[in-house]
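The structure that follows is given in the form of structure tokens.
Shown here is a partial selection of chains from the complex, left in place.
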């Protein structure tokens, strides 16, 4: 995984804005945070609509965050592949997240010709205690290979 | 699984409205459809904000639908257990859903003292061709046992 | 899924014997049971080496059974594709199996050009109470498509 990354954080944010504007419906909450060889991560700024009773981010929103973060890692490594689709995902909810921002960090497990597998860990900003962990598989369009 | 169900479709809908009002933020889209021994199902009426390019329901919204439908099945079988939480989920996205309503159908795989495992199949209304399939695990609070 | 099946139970058993002889190392324990449109299933006859304390089949052997049964379903629907490989699997262990044979029943969830997704339910012979449930994804070789 030591090759050159194909897109910067700014390029990925611009690509997502242009291709997936519905992502920001109701106000943007997921922001590309870091894209370099040390880490690929996003930040989730929760609003009222994402919270379950007790002020914590709901499971489906954590899933959304994991899915987008894995896609950010795919873009960083492969460049602007708009037609990649998520084919499967497993998420483990480990503990109730405290109030405040969440940071999702991605790690590419496999970068194959047709499948990309990404590991995503979600923790509160400034903490190493995971609140959830996901593994997602994305399928690449054959024409781009 | 032949015991009496503990809540009706109306009771479950009322319980979700009262306990999880944030579910309907932006307009209600998930409706309890059927709760009887033959089937437990919900209906997803997609609005603009749920759609990906091409007019199809996004993966994260399919995940949300699966998570709520599994919880509806748990409520039907166990009664109003507000403190059950999703501990893990695996979802396979099988094909791009066509425009229109989706029906999610739940089947309880295990009803243990502390864990409930539910299988959820999602298909377009009126079709048997699955668009996605999920298996979800819910943890029950110890005090309720 | 109403098309004609491509292989019979006997043809699949012969194919497995020829291509995967190591499957029967230590004595054959997995047998193709039924291959028709109503059901695709295998039978696991446990020997001493598969049992955990208490006389029940170990989790890894249940995984092996699920993996082979999904592959049997793939062969039945696609014909003799020796180069298909399992790319991912999720298994839920639902309860401790009682002593005796297990029956694993497969259902194809998706039959795509490059990925096949299969649902496998494992229950004691003569019972409908599942002991485990798995969803497996197989990748097909591009040349065969």
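Letters are used for the chains, namely A, B and C, taken in the order the chains are written, and counting of residues starts over at 1 for each.
Operating definition for what follows: a contact is a pair of C-beta atoms (placed from the backbone, for glycine too) under 8 Å apart; a residue touches a chain by one contact, two chains touch by 3 or more.
Predicted model, so just to flag it, every value in this text is computed and none were measured.
Asks: Of how many identical copies is the complete assembly built, when 3 are given in place?
Replies: 4
The rule we apply is simple: only the chains that are shown with their structure count from here on.
Asks: Using mean CA coordinates as chain centres, what's the subunit A-subunit C distance in Å?
Replies: 34
Asks: Using Cα averages as centroids, what's the distance between subunit A and subunit B in whole Å?
Replies: Here subunit A and subunit B have centroids separated by 24 Å.
Asks: Can you list the residues of subunit C that touch 2 or more other chains?
Replies: Residues 90, 137.
Asks: Touching residues of subunit A toward subunit B in the complex: what are they?
Replies: Checking each residue of subunit A against subunit B gives 19-20, 22, 25-26, 48-49, 51-53, 58-60, 63-64, 67, 85-93, 96.
Asks: Give every residue of subunit C touching subunit B within the complex, in rising order.
Replies: 90, 92, 94-95, 109-110, 112, 117, 119, 130, 133, 135, 137
Asks: Which residues of subunit A touch subunit C in their complex?
Replies: 87-88, 90, 114-115, 137, 139, 142
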